[in-house]
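A protein chain is absent from this complex, but the other protein chains hold their places.
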Amino acid sequence: MTFENYKQIRDRSESLCTHLETEDFVIQAAEHVSPAKWHLAHTSWFFETFVLKKFLPDYNEFHPDFSFFFNSYYNAVGERTARNHRGLMTRPTIEEVFDYRGYIDEQMRGVFDNQFSDEVDEIITLGLNHEQQHQELLITDLKYNLWLNPLLPSVLNIKEYPNQSERGWLKIKEDIYPIGHEGDGFCFDNELGSHKVYLDDFIISSNLVTNQEYQEFIESGGYRNPDYWHSDGWSWVISDDIKAPLYWLAKEDKVFYYTLDGLKELDPNAPVSHISFYEAAAFAEWSGYRLPTEFEWEVASNKFSWGDRWEWTNSAYLPYPKFEKAPGAIGEYNGKFMVNQMVLRGASVATSPGHSRNTYRNFFHPHYRWQFTGIRLCKR
Amino acid sequence: MTFENYKQIRDRSESLCTHLETEDFVIQAAEHVSPAKWHLAHTSWFFETFVLKKFLPDYNEFHPDFSFFFNSYYNAVGERTARNHRGLMTRPTIEEVFDYRGYIDEQMRGVFDNQFSDEVDEIITLGLNHEQQHQELLITDLKYNLWLNPLLPSVLNIKEYPNQSERGWLKIKEDIYPIGHEGDGFCFDNELGSHKVYLDDFIISSNLVTNQEYQEFIESGGYRNPDYWHSDGWSWVISDDIKAPLYWLAKEDKVFYYTLDGLKELDPNAPVSHISFYEAAAFAEWSGYRLPTEFEWEVASNKFSWGDRWEWTNSAYLPYPKFEKAPGAIGEYNGKFMVNQMVLRGASVATSPGHSRNTYRNFFHPHYRWQFTGIRLCKR
Amino acid sequence: MTFENYKQIRDRSESLCTHLETEDFVIQAAEHVSPAKWHLAHTSWFFETFVLKKFLPDYNEFHPDFSFFFNSYYNAVGERTARNHRGLMTRPTIEEVFDYRGYIDEQMRGVFDNQFSDEVDEIITLGLNHEQQHQELLITDLKYNLWLNPLLPSVLNIKEYPNQSERGWLKIKEDIYPIGHEGDGFCFDNELGSHKVYLDDFIISSNLVTNQEYQEFIESGGYRNPDYWHSDGWSWVISDDIKAPLYWLAKEDKVFYYTLDGLKELDPNAPVSHISFYEAAAFAEWSGYRLPTEFEWEVASNKFSWGDRWEWTNSAYLPYPKFEKAPGAIGEYNGKFMVNQMVLRGASVATSPGHSRNTYRNFFHPHYRWQFTGIRLCKR
Partner (left out) sequence: MTFENYKQIRDRSESLCTHLETEDFVIQAAEHVSPAKWHLAHTSWFFETFVLKKFLPDYNEFHPDFSFFFNSYYNAVGERTARNHRGLMTRPTIEEVFDYRGYIDEQMRGVFDNQFSDEVDEIITLGLNHEQQHQELLITDLKYNLWLNPLLPSVLNIKEYPNQSERGWLKIKEDIYPIGHEGDGFCFDNELGSHKVYLDDFIISSNLVTNQEYQEFIESGGYRNPDYWHSDGWSWVISDDIKAPLYWLAKEDKVFYYTLDGLKELDPNAPVSHISFYEAAAFAEWSGYRLPTEFEWEVASNKFSWGDRWEWTNSAYLPYPKFEKAPGAIGEYNGKFMVNQMVLRGASVATSPGHSRNTYRNFFHPHYRWQFTGIRLCKR
């Protein structure tokens, strides 16, 4: 780990914001998203709290209130801004937040200038992976925040319409398979450790469900027939009046789709995106297939290409047999979310370069749609 | 299957209501519970809809509106009373509902008087298991419905304080185990079919967590420390101001507990009851143990005694590898609930005699507490 | 005041319930209505609390918990059942409530057997007027409670389609007029005392707006044009999806109306009923007229016939210049409601005989519709 590695990842956060106006950094359109400003500051808070304050002798805090402002971890590291108030914090300004980032990076250079222990190396690595996760959230939150503006601003081009190959069906044989992460590379605690899972025979699609296929589901009445839906999913369809994926906009007989690069016509061949688990499962039911489990996905993943959409699996997010909570604040990270969420595997067009691996376990509540989520079909 | 078998199970539903006043049959204290009257009628509707109307020639419907009133299945079998309006249906009266039951039983005798196919036998068996499930709900809903009445009425004695053995720790060895139901006896679709699961070594408690142990958790600040809780669990503790299991009542330095037989002092040696999954998991975390998975539970279940409390497992309710949805209305039964719910294994003091088996998969959303739920500890 | 007077009014409460089933007495379909059982008990609680306990030596309370159960007055007379839990109180049973009524009446006979002071006479008179108010609520709450039952039960005939005279316009001259109650007869504290109000010239209709006129308003788009509505009224129309008066039911090109005597075709000549203040004001705006103030209504009331519908006025419910709060619990009665409510004048087909006078000030929040409310037009 060198300061250049560190700085390259840190700089990417700022480069995502090149085309933002000052105002764009401020807002929070719903409790589950955060302002761009918050992501930029919170990722710096991580290095200040877990590296600089602990390991840099005589470190001077940038500002006494920032710890309160930009903490997202309840309890173990003190108080924090109420999650739904993040969009009201006009001060510190975005300029001050960039100053904060600059200050942290400068101080971190001091850490790198000296030799440091493996422990520090591990925390810095964790901090950089944490920053990459927030880079993806910064992108997806930005899309959600700007979507309600009738001007539908264009601020970032991340190629939201990737190419798709033809569909093929891959066969996997019944066997005991090793699941989970092993080896020296970085991984999160929820991927550890390698363990055995028994799988039956199954086939899995080599590509993702396309917008055109999803439109067929819609046109055949998919959103009006409870038979395809989980009970909780159907309640959600009714209460939220859901009729199409997020960011779809029908205008004069055409369907458009809001990308961070502005409104575009829907590309029929691109993989469908911004669907909830409920929609993914309903589509699978309608199509006569099913969603893979996360274990099936991991075992098959070397046989297909992935990385354009986070792929909903039919696995609930639960601890692996050898999972152990790390002590202290960093340990808050993953275990406390292991109920009510579904696992997504793969990566998306918004994922930071170098951040993906086939043991990675992403997870969201089943009704959320603001990530770049997609569908891969499977069958016994 | 004889009419006597049928009638014995049917009669038990009514015998549970011996001490109810007419008024007690009517109310519904929350959307997730139903009036006693509704359970008595809905279980009869099942036989009318799926047996009598289909297989008894010239069957005359008891009342043209009952199908609407007492249907709980959306879509496939037509319209139904809004779930949260069940407690407003003063008509038909309870007397009419008992007449309905009598009429259905009389007509069912006609079915039994003739020979019938295996298909009919299967549906009747399903109907009786369905009735037994509603007997347990009738009991637990009744408790919830009467609990808000300051008179805390006594209406039923089901021995809510069963004896508990001493704690021992049972060891299970790493291996591939068969999971799920096999053989000729009745089971629900979600238990089928037998499949292999790989388990690591673990130990599991021979008894359940007691009220006294749970009080220690409370007294040590268990409800005030987010470290023990899932993130969603902690939100629930805060928003619902949770401080103890359901039905606990502190009066003048003593803790009482509402049973269907009236208010009693809390028995320290009885297994704790009426806790949510969040509470079960938080207790386990606090104690240094964890909850078993449903697979661990099933494999170990022959080595301990069970049946007093539904035991929360750390398994989400998901389809088994060979799960298939049955076609038609009866198929609605289980698959559509396979998201957002946690599996409970075992049975409880409210479960109907003869209704239990160690492959049975019960399931509830993780915040619910009105069932007789308990905690069994486990560890790697 | 004789016991016979007392008993005649008390008996009417029970006579309204002749055709109710036990179950009908229990339910509460919304927080703003109460179960029939509650009205029967609460009116008895009034005599027990304010007469028997205070003025009958050696009075024995009927049941120690009834005070808690049937109190509606917060604070000054102790705790009470949460308002939205009244429909969950299955015990005491309706039979016990009738016993309670019998016991109270028997004890009250004891009061009448002796001479009593003017103070006691005043409280008994207040208690009987209070009972008459609850008789009207018993009727209107019953209608609301039974309305959600698809059987639309018939339980009471109160002639909901009264005859209407032809419309005429009455002229009132500008002047100073006395407003409020004077003299020896009973009145509520909010009608006291007579005071002067300056009125300009106005004309007022001799009859009420009919169903047919109201249908014209609907057909001309009245519920879709915000121009006719107050801002708060329009929000209510949108959020509650209001399209017609309460209890209207369109079936196969005809409009029906639920009466307590069952579903009937809408009578075009009957005065419109069950409309909110917002609807009354929007209708008036659409028609080019306005609602009278309560002062205009009172001054003109000797010139027209009234008593079929409570007539919404454009006066907010506020204290008269000489209004003073009575000390103690009975004083809670009227003053604390003097904000956010609109005054209704007259009486309705559900009002108890002998309970009306032209100084009577009824009041409800502007969105409520479950009373027999109507519209009288007016203009400068």
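Before moving on, here are some points about what is shown:
Chains: A, B and C, in written order; residue numbering restarts at 1 for each.
Criterion: a residue touches a chain if its C-beta (ideal position, glycine included) is under 8 Å from a C-beta of that chain, and two chains touch if they have at least 3 such contacts.
Every value quoted in this text rests on a predicted model; they were computed, and no experiment measured them.
The chain not shown here makes contact, within the complete complex, with A, C. When the whole complex is considered, the residue among C:V197, C:V237 or C:V272 that touches the unshown chain is C:V197.
Among the residues C:W147, C:Y161 or C:F337, only C:F337 touches the chain that is left out of the figure.
Within the whole complex, the absent chain has one touching residue among C:G102, C:G221 or C:P321, and that is C:P321.
Mapped onto subunit C, the footprint of the missing chain covers residues 74-76, 176, 195-198, 200, 225-227, 229-234, 277-278, 281, 314-316, 318-319, 321-322, 336-340, 342, 366, 380. Counting the whole complex, the residues of subunit A in touch with the unshown chain are 21-27, 29, 65, 68-69, 81, 85, 87-94, 145-146, 148-151, 153.
Note that only the chains that are shown with their structure count from here on.
Counting only chains that touch, the fewest steps needed to get from subunit B to subunit C is 1. Per-chain Cα centroids separate subunit B from subunit C by 45 Å. Subunit C has its Cα centroid 57 Å from the Cα centroid of subunit A.
Residues of subunit A in contact with two or more other chains: none.
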